[in-house]
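There's a structure below that I have some questions on.
The block that comes next holds chain A.
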Amino acid sequence: MNDLVLILSIPIAATLLAIFCPKIAVLSRTVSLALWFYFAILVYLFAPLFASKQAIYLFAGLSADRIAAAFILLTVIISASAITQAGIFFEHELLSENPAENLHVRQFYILAMLFLLSMITVFFCQNLGFLWMSIEATTLLSAGLVYFHRSQNSLEATWKYFIICSVGIALALLGVVLIYASSQYACSEGTLAIPELIRLAGLLNIPLFKLGFIFAFLGFATKSGVFPLHSWLPDAYSEAPAPASAMFSGALLNCALYAIMRLCDICRASGHFAAAFSILLWAGSITVIAAAIFLVHQHGIKRLWAYSSIENAGLMLVAIATGSWSLFLLQAANHSLAKTSLFLLSGNIIQATGTKQLKDIRGVLTFCPVWGVLLALSAFAVTGVPPFGVFISEWLILNELMVMGQFLPVAILLAGLALAFIAVSVHLGQILFGVPKKNFRIFRPTLSSLVPGLLLLGSLVLGFTVTPSLLAVFTP
Partner candidate 1 sequence: MILTSANLVFIVTLTIMPFLLIGVIKKIKACFQNRVGPPVFQSLYNLVKLFNKDEILSKDCSWIFRSGPLISFSGMLLLCLSVPWLPLQPPVPGCDIFLFVYVLALIRFFSIISSIDAGSPFSSFAASREATLSFLAEPAFVLALVALGISAHSSDLALIFGQPIENNRIPLSVWFFSGLALFLSGIVELSRMPIDDPSTHLELTMVHEAMVIENSGPNLALVEWSYALKLLLFFGLIAQCFVYSLSKIIALPPLLLPLSVLVVMLALGCLTAMIESFSVKLSWGKNPDFIAYAVSMSLLSSLAAFAMNGGS
Partner candidate 2 sequence: MISIIEPKDEMELLPALKQWLQNDEHRLGLITSLDGKQLVTLLLDLASRQAKCWITEFAGDSYRSFTSSVPQAHWFERALFDMYGLLPKGHPRLKPALLNEAYSGIFAPLRSLAEHDEGKSYERDLSYMDVGGEGVYEVPVGPVHAGIIEPGHFRLSCMGERILNLEIRLGFLHRGVEKRLTEVPLTKTRFIAEAVASDTAAANAIASAQAIESLAGLVVPEKAVCLRALALEIERLSMHVCDLGGMAADLGCGAISAAFSRLRGSVFRLGELLSGSRFLRAYILPGGVARDADRYLAEFARTLKPLRKELNVVIDSFISDAMVLERLDGVGVLSPAFAKEFGLVGVAGRASAVSYDVRKVFQNKILPEPRIRFESAGDALSRTKIRVFEIGTSLDLIEQLLASLPSGPIAVAAPELLVPDSIAVGIVEAFRGELIHMISTDNKGRIKRYAVKDPSLNNWTGLAIAVRNNFLADFPVCNKSFGLSYSGHDL
Partner candidate 3 sequence: MMNEVNLLTVTAAVFAIMMSGSGQSRTNLLLYAMQTFFIALACLAQAEAKGSPELYTVVIGIIVIKVLTVPYFLSWLANKIEARSDPGAFLPIPLTMHVSILLFALSHFLALGLPLFKGIGSVASDATGAISLLLTGMLFMLTRRFALGQIIGFLTLENGIFLFAVTQTKGMPFIIEMGILLDVLVAVMIGGLFVFRIQKSFEHIDVTQLNGLKE
């Protein structure tokens, strides 16, 4: 119970602060400090987990094992980084030509904190029903974040995000219901608790369970932007303010995929992983190649990274398909760190240039070398260039697939990754070089590069330190 209070404390305190504190400067500093403090608390909370204990029990149906704890820490790091950067972002936003309203910024903080809380809840859920509800809650709470700019475009993006994800999540509910129905063959009352389902996996009604899995997968895949259910994602990522995009890409994506992973847990226990394996593998591979193809023709800088996120979602699906949760975690962590850095830097650049259009952003390297270098490094990190972490995880995934003898998906993935690398490099070249427009308004170049730089450093560290033995910690 104490743990529950600890976990709830900081986000709720920050929400209350955002409700009652009209001063944005005070608010942003306090909230970002609080989040880093929150991170420290969580590390303290989860430390015993990695040392010995099996799971942290929170409340009925809410508990965290090691992998969940790792995801929670990752989510909090990403959110803390995004919120820290948001302080600078809004400072600039409030000084710009058509400044955001004070109230809207506070609403942003309120929603972001509740959104963070709902994402953390996702990882704690040990019950499919709760899992579904918290994923739905992430949609409902984050819709307001996309609408931050109050423009027609942001409204359109919000509406698409809201309606498509709601329908997707509704399908996931159908899946949950079907799984529940299948569990009634195993025990008379039926159950939605994941550990129970794993325990009874052998007794489930398999056709029903498979159907349920497919629907749940479809629902959560919509939420994670898997091709062809991705249409909302580039719009929402592109229209949301940069810190929110970073949270979407760095944290929310993981939530939905984590839910799929949870389903696979049950699947594996039931001994029918093969079907799920091929679904995930092919969905993932096709998503990777499709996203890579979309990457070639992009006009908006944030849409570019959005499609890159879709590509990485595909990779993570493949990672789940390999059955190695630690691989999934690794890929997720690497992607989140590098992508968050990218989105935050892009936010800086968009604020400085006043445009999201790739064709209008030129010569970043000239007018702000720090941003330019970091942007280039982050982009390379995301596309999997050594020595960054993504390279290691992608390599491990491909290696695993090769071991399994899945050569065609490997070929598709390789093609997709290569194409994505080329596309991103070409776009990157155009962003970095060339003659910048006159009216750039650079804003605190060093301070605004701090968080992305640190994230990038994290990615680099992951790239150097990950060893199979370290990964083994997460293998249940």
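The rule is simple: a contact is a pair of C-beta atoms (placed from the backbone, for glycine too) under 8 Å apart; a residue touches a chain by one contact, two chains touch by 3 or more; residues count from 1.
Criterion applied: all candidates are chains of the complex that A comes from, given by their letters.
All figures in this text were calculated on a predicted structure; none of them were measured in a lab.
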Single touching candidate for chain A, where 1, 2 or 3 all sit in one complex: 3
Show which residues of chain A lie in contact with candidate 3 when the two form their complex. 127, 129-130, 132-133, 136-137, 140, 143-144, 147, 150, 152-153, 155-160, 162-163, 166-167, 170, 173-174, 177, 180-181, 184-185, 188-190, 192, 205, 207-208, 211, 235, 238-239, 297-300, 303
